[in-house]
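Dropping the structure in here first, questions after.
In this view, the complex is presented without one of its protein chains, the others remaining in place.
Let's turn to chain A:
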């Protein structure tokens, strides 16, 4: 009889627990919302003749507009107020990385689930994919591979067997010359092993953003509003860039920049130089607790 009571009690308890979970399954969700802007205004994409497209002017005086805008976010971590870092599937591109595609509203919000209940003070993430995961391993990460490459996103560099980290298409100057800026890593292997090392560009950038107020996870779902200010692309903290068309080493407006040292200038503007600047174009406008 006592046993039966115990069993009943246990079942009641578990039902209660389950229903508690059901009452607010998203209490441990943290949504990252990305707002892609020129300065403070959300970007409107458009082709060369669009009357709607946002037109921005760079520090060097060049007007520019985008028809396509994508980037990869991965290696997401939340830092508790006590300094402990909570990694979010940082070694699993299927569960912890995403392609932000400005033309698709659904991609602008990325939900982190099952975040441990605590108070958080910082958000860290990578713009791009860290070298050890940047191998186009379709067997290991089929979902991310397909998101990035197989559909219309074309976020792959086949020859470098790595992902594109940023893909921006658009137009610049009053005569609307083509602009096509792609970033991605080209290095392979480790410097210590000279026989296999491919000396290349590491375009991955680690971003650290301090939250304007503490995010309280565990009570109700929270949202962190991240601003990605693409004004910085040409007018960044690190570099002021003037676009030029052509096929020479200094011509940076078309994809040959992903070949030359010019690419690093864009990367540093977008994602910081990893030293004095760890935020690049990113900032946090506000949080919703």
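Of note:
One rule holds for everything that comes next: a residue touches a chain if its C-beta (ideal position, glycine included) is under 8 Å from a C-beta of that chain, and two chains touch if they have at least 3 such contacts; residues count from 1.
The rule is simple: contacts and distances are computed from a predicted model.
Per UniProt, the protein behind the absent chain is "Cytochrome-c peroxidase"; the candidates were "Branched-chain amino acid ABC transporter permease", "succinate dehydrogenase", "Deoxyribose-phosphate aldolase" or "Cytochrome-c peroxidase".
Of the options A:26, A:42, A:63 or A:161, the residue whose C-beta touches the omitted chain is A:161. Of the candidate positions A:53, A:76 or A:136, contact with the unshown chain belongs to A:136.
Counting the whole complex, the residues of chain A in touch with the unshown chain are 136-139, 142, 145, 149-150, 156, 158-161, 180, 186, 188-189, 195-201, 247, 249, 254-256, 258-261, 263-264.
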